[in-house]
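Every protein chain of the complex appears in place save one, which is left out.
Then we have chain A:
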């Protein structure tokens, strides 16, 4: 076996670099207290802006509500007159329809009143089906749909 020149592998002069295992934390701009303070400050500012917006929206809604209230008596007066006209028409229609039935009295069951404790002149609003009983089914259904949706 021939002789081989060995060369011992050695560290570089000056030694190896140190192994980089240290934590390198990110640079901190704010400390904990500053973050908490900033959060509170920004939330307070945002609440202030929100309150401005909230008041503006509420005032807008209030104005619409106000306009509706101003018109309510006028619309109610018109509606009352139309309603009473229709009630009278319904009563006349029932009188005409049941003229041939013996013993029939309008608004009662053969003379037995619906509301027996109330005075005779008492006005109790008829319910939905009573009000529409002489109308066509088409009108009744149309009104039901607009009531429900």
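We take it that contacts are C-beta pairs under 8 Å (C-beta built on N, C-alpha and C of every residue); 3 or more make two chains touch, one makes a residue touch a chain; residues count from 1.
Here, contacts and distances are computed from a predicted model.
> Just by its UniProt name, which of "Serine palmitoyltransferase small subunit B", "UBC core domain-containing protein", "Defective in cullin neddylation protein" or "NADH dehydrogenase [ubiquinone] 1 alpha subcomplex subunit 8" is the chain not shown in this complex?
According to UniProt, the chain not displayed is called "NADH dehydrogenase [ubiquinone] 1 alpha subcomplex subunit 8".
> Hey, which chain A residues sit against the chain that's not shown?
Listed in rising order, the touching residues are 59-60, 62-74, 76-78, 80-81, 83-85, 87-88, 90-91, 94-95, 105-108, 113-115, 117, 120-124, 126, 130-131, 133.
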